[in-house]
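All remarks here apply to the structure that follows.
Note that this complex is displayed minus one protein chain, with the remaining chains in position.
Going in written order, the chains are labelled A and B, and every chain counts its residues from 1.
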Amino acid sequence: MTKFPLLSLLVFTPCIGAAVLAITRRASASVARVLTLLFSLSTLGLGLVAAASFDPTRTGMQWIEQHTWIEALNVHYRLGLDGLSLVLVLLTGVVSPTALLASWRIKSSARAFGALFLLLQSAAIGVFLALDFFHWFVFWELSLIPAFFLIKLWGGPAATRAAYQFVIYTIGGSAFMLLGFAAIFAATGTLDFIRLAQEAADGALAESLARAGGWWPTAVFLGVLLGLAVKVPLFPFHTWLPSTYAEAPTGVSMFLTGVMSKMGVYGFLRILWPLFPAQLHAVSGVLLWLALGGVVLGAFAAMRQTDLKRMIAYSSINHLSYCLLALFAVSAATGGPKPAAHAAAAALSGTILQMFNHGISAAALFACVGMIESRCDGRRGLHDFGGLRTVAPVFAGLTGIAMFSSLGLPGLNGFVGEFLIFRGVFGLAPWAAAIATLGLLATAVFLLTFWQRVFHGPARGATTAGFAALSGVEYATLVPLVALMFILGIWPQLLARLINPLITTWAGHLNLP
Amino acid sequence: MSLSPLQLCLLFSSALFCVGLIGALARSNTILVLLGVELMLNAANINFIAFWRFGPAPSPATGVMFVVFSIAVAAAEAAVGLALVIAIYRHQKNIRLQEAVRLKG
Partner (left out) sequence: MLMSVTAAHVWLIPALPLLAAGIGALTPRVGRRLAAGAAIVALAVSFLLSCGALVTALADPAAHLVHNFAWFDLGDSAVRLGWLLDPLTAFMCVMVTFVGLLIFIFSTGYMHEDANFTRFFCFLSLFAAAMLGLIVANSLLLLFICWELVGLASYLLIGFWFHKPEAAAAGKKAFITTRIGDLGLLLGMVWLYDATGSLLFYDGGNGVLETNALGALTAQFTIGGLAVSTAIGLLIFCGAVGKSGQFPLHVWLPDAMEGPTPVSALIHAATMVAAGVFLVARVYPLMTADLPLTGVPLHALTVVAAIGAITALLGAVIAVGQSDIKRILAFSTVSQLGYMMLALGVGSWVAAIFHLLTHAFFKALLFLGAGSVIHAAHHEQDIRRLGGLRRPLRVTFATFAIGMMALAGVPFLFSGFWSKEAILHAAHGWTVSPLPLYVALAGVVLTAFYMTRLVAETFFGTPRSETAEHAHESPATMTVPLVVLAIFAILLGFLGTPAWPWLQARLEGRTEIHGHSLADGAGLMGLSIVLVALGIGAGWALYGRRPRARAAATDPIEGRAPKLFHALRQRLGFDELYAATVGRISDGLAALADWLDRSVWDGTIRFLARLGVFAGVVNREADEDVINGGFDAGSEGLRRGANAYSHAQTGDAHGYLRVVAIGFVMLVLVVMLGGGR
């Protein structure tokens, strides 16, 4: 391949940025911030280039790069881009710069913060573009390291504990995944996702694994499932999430919820589902209940939170569980008596759109809470405020838009994904859709409670002291996100055209064993 | 009783060996001990020659070769030994073997 290495550039430009920041010892904080932002924006720029040259009529990978890396182990450096990866790369491209803008005012060592952040961004892009488990896993684990330091060093009072919990929990999960892939490698001699998916579709993967013993395919499947389930997180593996999101600095929370949680869902779509269709189908009944647990209990648990960041963290659990709900419903219906390609297409489209939309709206909500926090001495309790809309009407409006986007108001981005998920899940597992509506209701309750307590009523608590108007940087954080909410809410075709061929192929190949 | 030449030689070398052994054990002068050791070595050399000369299957020069090597080794040993003696002398201003006990464990 002598083509322009666009994808490598996408992956490594932030990495180069981190290196540049690491060596420019004498750069002042503001220079470091601008450098970080520029390198971070490279993802958006290159992502848009990729989107522009993306051929949405073709299924399969585009811009493929392939080089032999470790010949003895049959490891290749392989990058590729399809609709799913492209959407997530664009999401990363949008969320990362805004997250950096939200962290514009961090107090200590902007240079280190920027370098770590760029490393994190690079790892996320790597996960979304890698097609070989070997370096996919490297990126997957690499993302933990900068995240750990970002949380621990720039986080809130209980950040150390939260950072340890986050990293150990996640590594605990991915250790099983690594074992699983070691077994796959031993059985098949390759780690190429696409080849493995083909073998899985022919049933050859399970056969080769079963040669070591009849329970091997199941064990490997469970290992990979565990690794991904912790990352997303799937209920009940979610308990690391609220404290991590609450303790991380605002920008990092934005990135974690906006991008990193998508890595897990991406793994489900790219790895678990194609590689273990039969096994996933076998346990999808249980998994559906777990996803429902996330949808319903996540939302209800959010109702009880008094810390605003924890509340939004729980709403993230709720929203991501919709993605998994849709995927599990598709898997549960696979090979069933009822040909449900349309419902499956809706569910899968919904999943991908929901990933993007949740990334935007949850990041915006975290940014809003961060702005409140930074103005009110770090207070962010539900009962610490009142009447904020009186003193900060514009900020209230922007927060309100983010909030309504999160609760799935039509006209804003959140609705399209949720509608498609409900439409799909109803066609595949009607009872699950019926129960999941409880989650929608509870989401409305807690978000409106948040809005009412904090913004409405007479000025109370922390807001009586006044509320400084939004700065230019803060506008730059929120306005792009809010604009995207409107654009994608009204014109979802922008994203839908990128993923639709992929969705059609997926939905067409559902009569697997 | 008549002795064969080989037996005579062996008797002679045994005597020489005993002289050397007694010398090595009894003398306290380190150089004399070394001399004793050389005597024992030479007793062994005589045995080599005797067995070669009067042995059942005398082959060309094997015994002589052994002895030549042995003498060469003895010369080297004497050189090292004398160097040690000088070192001991430098240390304790005499060469009495009983006093050289610094290696005691």
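Everything that follows uses one rule, which is that a residue touches a chain if its C-beta (ideal position, glycine included) is under 8 Å from a C-beta of that chain, and two chains touch if they have at least 3 such contacts.
Here the structure is a predicted model, which means the values were calculated and not measured.
Undergrad: Out of A:F12, A:F185, A:F419 or A:Y475, point to the residue that touches the absent chain in the complete complex.
TA: From the options A:F12, A:F185, A:F419 or A:Y475, the contact with the absent chain belongs to A:F419.
Undergrad: One chain isn't shown here. Among A:L35, A:L292 or A:A442, which residue touches it?
TA: Residue touching the absent chain, from the options given: A:A442.
Undergrad: Please identify which residue in A:G93, A:P277 or A:G387 touches the non-displayed chain.
TA: The missing chain is touched by A:G387.
Undergrad: Touching the absent chain: which residues on chain A qualify?
TA: Residues of chain A in contact with the hidden chain: 168-169, 236, 238-240, 242, 296-298, 300-301, 303-305, 341-343, 345-346, 349, 387, 389-390, 393, 397, 404, 409-411, 415-416, 419-420, 422-423, 426-427, 430, 433-434, 437, 440-442, 444-445, 448-449, 451-452, 455-458, 491-493, 496-497, 500, 503-504, 507.
Undergrad: Counting contacts across the full complex, list the positions on chain B that touch the omitted chain.
TA: Those residues of chain B that touch the unshown chain are 21, 24-25, 28, 30, 33, 97-98, 100-105.
Convention: only the chains that are shown with their structure count from here on.
Undergrad: State, to the nearest whole Å, the distance from the C-alpha centre of chain A to the C-alpha centre of chain B.
TA: Roughly 90 Å, centre to centre.
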